[in-house]
Every structure is written in C-alpha cells, then in structure tokens.
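For this view, one protein chain was removed and the others were kept in their places.
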Amino acid sequence: MSKLNSIPVAVPVVQQPSGGAGNLLANVFDELTAFCRSRSLFMLHYCTGCGAIELPPAMTSRFDMERLGIQPMVTPRQADILLVTGYVSTKTLKRIILTYEQMNSPKYVIGICSCTVNGGMYWQSYATAKVLADYMPVDMYIAGCMPRPEAVISGLRELMANIRAGRSDNWKDYYRHYDHYLGNQQRLFGENWQTPTDVIGEARHYDQFGPETLGEHTALLERHQTPLLPFEMRLGLGSESNK
Amino acid sequence: MRPENYPSVSQPPSNEFELFYGPNHPGIEGNYALKVRVHGDEVTSARADGGYLHRGFEKLMEGRLWIQNIALVPRICVPDPVPMEVCYSLAVEELGGIEVPLRAQWIRVMQLELSRIAAHLFFFGGHAATTGMYTPMFWGITDRDLILDLFEELSGGRVYHIYNIPGGVRRDLPPGYLERVSKTLDYLESRLPDYDNLLFTNKVFVHRATGIGAMTQEQALDWGVTGPNLRATGLAFDVRRDDPYLVYDQLDFDIPVEAAGDAWARSLVRRSELKESLRILRQVVAKLPHIDGAIRAPIPNPLAWNLPAGDVYTRVESSKGELAYYVVSNGGDKPYRVHVRGPSAMHAVQVLEHLATGARIEDVAQIMFSLDACPPEVDR
Partner (left out) sequence: MKLTTATPNNVSASLEFLLQEIPGLRTKWAGPRRLRVDLSAETLPALLALLKGRAGYVHLSAISCVDWPEQSEFELVYHLWSYELNVLVKAHIRIPRDPGVYLSVYDLYHPAAFFERDIHEMFGLYFEGSPDMGKFILTEWDGPPPMRKEFDSEAWVMNQFEWQDYRPDWLAEIEARGGGITTRPQDIRKDGKP
C-alpha cells in the first residue's frame, strides 16, 4: 500500500510530452486524439441494476449529460463507457464480461453505487458478485446508494479529465493481467468458463502482451477451449424449403 | 478487435432467426431478456429469461431484523418503491397488532399516490420512446423529477426513501410542505393537456399503439393479470377500493377502465389514473392540516423486537398492479419467511410471451413497455 500515495488526482492538466525533446508539435496528434476522445463519449445503454434509474434524469433535460458530449449508445461495439449501475448478479456478470470484451479499446468502466465496490447491502446474498474490480478493471467508482445525477455527472467529468490527461488507461490492464481476471472469473463461473473473444490475440494486437497475460488460468482455458467458431444459427422450418 | 480471429458466418439462406432480445438492448425495460424466434419480421415464439436482477431478497430478509428489512424492500421495485415499504410495514403492523396513527396513514397515502404519479410519468416516457417519440420521454422524466424533489425534501432520498417504517412514518412533514405539494399538483395538472396533444392524441402514437398486444378480459383473468393492465380490458378492480387499506375508504376516487385491452388502452388507463391520483392528493392536502397527533405508534426496542407467531397476507395497489407480501413469523426477531408477490411476475413472463408471439419484431418493445413490466419484481 506504500505505492498508493501516487494515486492520480484528477486535475485537468495536460501531460508533459515525454518524447519529442523540445519539439512542441511532437505530441500534437496524441493530444488532439485525447481531447476528442474525452469530448465524445458514448455510453453503453445497459441498465444492470438499481442505479440505472438515476441515469434517465441525468441524460434528459434537467441535468443534461449531452452538453458534456456524453450520449447513450445501443451497441457495445461503438460504445466507450460501460456503466455498471449497481449490484451485478452472477448471471448479469457473465453478460457484462461478454459486453466488456466486445467493446473496442480504449474503453472505460465506471462502477456506480456501493454494490460494485464491495457488495453493498447485498453482501450476504448468494446471487451477487461482490467486488467488480476482481472481474474487470474499473476506471472510476461513484459511490452512493444510489448516487444522485449530479454525482454521476461529476464522476463522468472526472473521467473526461483523466482521459484528456492520458491517465485513464485501465483497459490495458485487462490485457496485461488477463490471467488474474480470468482466474477470478473461473472461480465464480467454474473452470469451463470461456468467452467467444480472443483476448490473448487482442492483447498482442494492441501491443499489450506482457508476462502476466498468460498463467495457470489461461493454461486451463486453453485446455478446454473450444475453437472460436461462429455461432451456429439454429435453423427452423423455413430453411429446408429454401435450400 | 481483430477481424482475422473471427471467421465470417456462413449459413444456408433462411428467413428464420433466433434473436436475444436483451438483456443489453434499448428496447427492453431494465435488465431482462426475451429469446425470440423471428420469421421475416414476425415473432413466431418468445421465451422470457429473467434472473438478471436476482438478489435473493427473500433469503436476505430471513437473516435480518424486522426493522432492518425496511431498508431492503424498496429495492424490489426501483421505479415505484413506496408501495413496497408500505406493504411490508402493513404486514409487520398486522402481525404485531400495532395501530398506526391516523396522521401517519394520511401521509402514507400521500406518499403512495406521489409514487404512483412518478411511476406513471416514467411509463409515458418509456412507452412513447418505444414508438420512436423521445419528447414525451424527456418531458415525463423531467416532470417526475419534481416529485422526486418532494420525496427528497421529506426523506433525504430521491429514489429510495425508507420513510415508512413499521408503526408509522419516520418524521413529520416540514413546514410549508403541503403548499409545495399543491404547487406541484397544479403544475402537473396544467401539463396534462400538453401530454394529450403530444402523445395521447398524436396520430403516430395512436396508430402505432392501437391493436398491439391486445388481450381480452377473459385472457387477462386467466393469466392472473392485475392493475392497470386488467382495467384496460374493462374490469374495474382496484385493491384500493375493493380490499381497502390505510384510509382509502374515506377518499373519493374513480377507477378508470378501458375496453380494448391493447397497448393504447393500457396507456389511456394510466393517463386517467394519473388524474385520479391528482384528485386523491388534492383531498389529502386539504385534509392533512386538520389531522393532528402522533406520526408513529410506539414500538418496542426494534433491535430486540419479537413479533408473535403467525402469518399475514397484505396487499396494496402499486402502479403495476396487485402487490402482496406473505409474511410468516415464528415468534422470533427476524421474519421466518417473506414471500413477495410482485405484480409484474404475471405480466412480464407468461403474458409477455403470449402477446409477443405473433407480433412484429418492432412492436415487442412497445408491448413490454405498455405492460409496464418491472423486472426486479420478477427476479427479486
């Protein structure tokens, strides 16, 4: 815990260019990308728990999230932010992990409500997962039961500042430490747990493959993994006549 | 994403597909799913898939004290939490033989009706959005926020209030509260013609909603449908009038009914109900200043409160239908068993499956929203 003094504090200061040796224009493109990214966030439209009820007020006329450039998006493929609004039951958690892996990088996860931090008031429940950060890297927690729309917007503004300053890159951690996250998932879902996403291949693609990407849990995955094939469409009565 | 990792799908040409309608889908209400088979754009079969919001409330409540559970119950239905608190409190009071003071009963009626209006405004927004109209959604949610402000002033919470506890309510109304309620009612009443213009007489909406997801009264009774969905098929049944609780038997209100039983009728019933709720609230606002007295009956030390053994079945009318709690005590300080009968458990599972079958794929969302299904009530 000694290293934790260096936790980034969200102040919108542009990161000093590391390379480029005095050339002011060297990082212009990166900065422009970060600026644009922080100003056009698409939020996945997936209501996972109670906290989702405070999002419609936050999105509509009264609190108006859209003025910050944040809009709901219906498909995970085109979304930037995954809002986990409240407790996640085991059944939902599977879908959230599938959704998270489908999203394109860079992607950000926000845990809203106390339940995502530590199980909240359902800590005794056999049906809910307790610590969301065990299963996917979380960029930001907005605590409360439930947080008000102002708190949600404040959290999103902080995320924007982090993206702007290039500090919010927790999505890389999922690739770098895939073994850790997969292990926690396997512990909850059983050893046969497998998603149709090739995370290890993507880790290489994004140049995030590290020593912790593979481990005992990914070895277990490879042992039982069925090859990644397209989902078979189950054809009904109409298909025979079409042949 | 690496496209080379994911080979393209090859399959013989077909008109029939199996689709997952939810849980991550804009046309689904909450975290819920339907598995539908579609032929062209017609749904040939639909299967509800719940449990995404399951928290095991009934098990959790067995492990907590009678008074602690009051913090759990509103979470069973997020858009309409007050009936949950009241229904549980009524059950505990009946078991413990507690007489609730009259003033607390009137305050509870006010809370219940405010919550019903909030839920119905939310419903208009949702139903309109499924037909492609987003302005009613913006209006409905913004107007609902006025009611949430009233809740917040009273209890400190916008959505979950934990204001009704066994024995009465937690604190008395702040000074000037009834005037502010009255002002909000005036405003909401003045908005109703706007809603009529925008939504209920809008040709697009009427056209889209008429004849969609229709059920007859016979079918509704057969499937156990209650609440506004049953009243939309012509049966005037309301727990508030026919099995009265609190002080509803002293209030003057009508039970609006429609005959058609389709999405349009269900929407109209709720619109009329909103007006009736405003009428009830006017009476409550007029009556409350004249009722003095305690707001809470004395209860024993809640941390060591043993209720006598027995079982009760209490029912209230929530915005979705008949909500009931079956509570069993074995003489201990915790409930022995609590069974929550969420009204949506009927119309979000079997009825939705029936009505979605044969509908067109673009109407499935509208059917679900017009039934006002509340998935957490199903999953608990």
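Letters are used for the chains, namely A and B, taken in the order the chains are written, and counting of residues starts over at 1 for each.
FYI, contacts are C-beta pairs under 8 Å (C-beta built on N, C-alpha and C of every residue); 3 or more make two chains touch, one makes a residue touch a chain.
Nothing here was measured: the structure is a model prediction, and the numbers come from that model.
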Given B:20, B:177, B:305 or B:326, the one touching the chain that is not displayed: B:326
Identified contact with the non-displayed chain, of A:40, A:78, A:104 or A:124: A:124
Residues of chain B in contact with the chain not shown: 48-51, 54, 56, 58-60, 63, 94, 221-224, 226, 235, 237, 242-243, 311-313, 315, 322, 324, 326, 328, 336-337, 339, 341, 345-346, 349-350, 379
In chain A, positions touching the absent partner: 1, 3-5, 7-10, 90-91, 94, 117-119, 123-127, 129-131, 133-134, 137-138, 140-141, 143, 154-155, 158, 162, 170, 173, 177, 180, 187-189, 212
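One rule holds in what follows: only the chains that are shown with their structure count from here on.
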Inter-centroid spacing, chain B versus chain A (mean Cα positions, whole Å): 31
Touching residues on chain B, where the partner in the complex is chain A: 1-2, 5-18, 23-26, 30-31, 37, 39, 44, 51-56, 59-60, 63, 71-72, 75, 78-79, 122, 125, 137-139, 141-142, 144-145, 148, 158-160, 376, 379
Chain B-touching residues of chain A, taken from the complex the two chains share: 44-50, 52-54, 56-57, 60-62, 72, 74, 76-77, 87, 89, 91-92, 95, 99, 104, 121-122, 124-128, 145-146, 148, 198, 201-202, 205, 228-239, 242-243
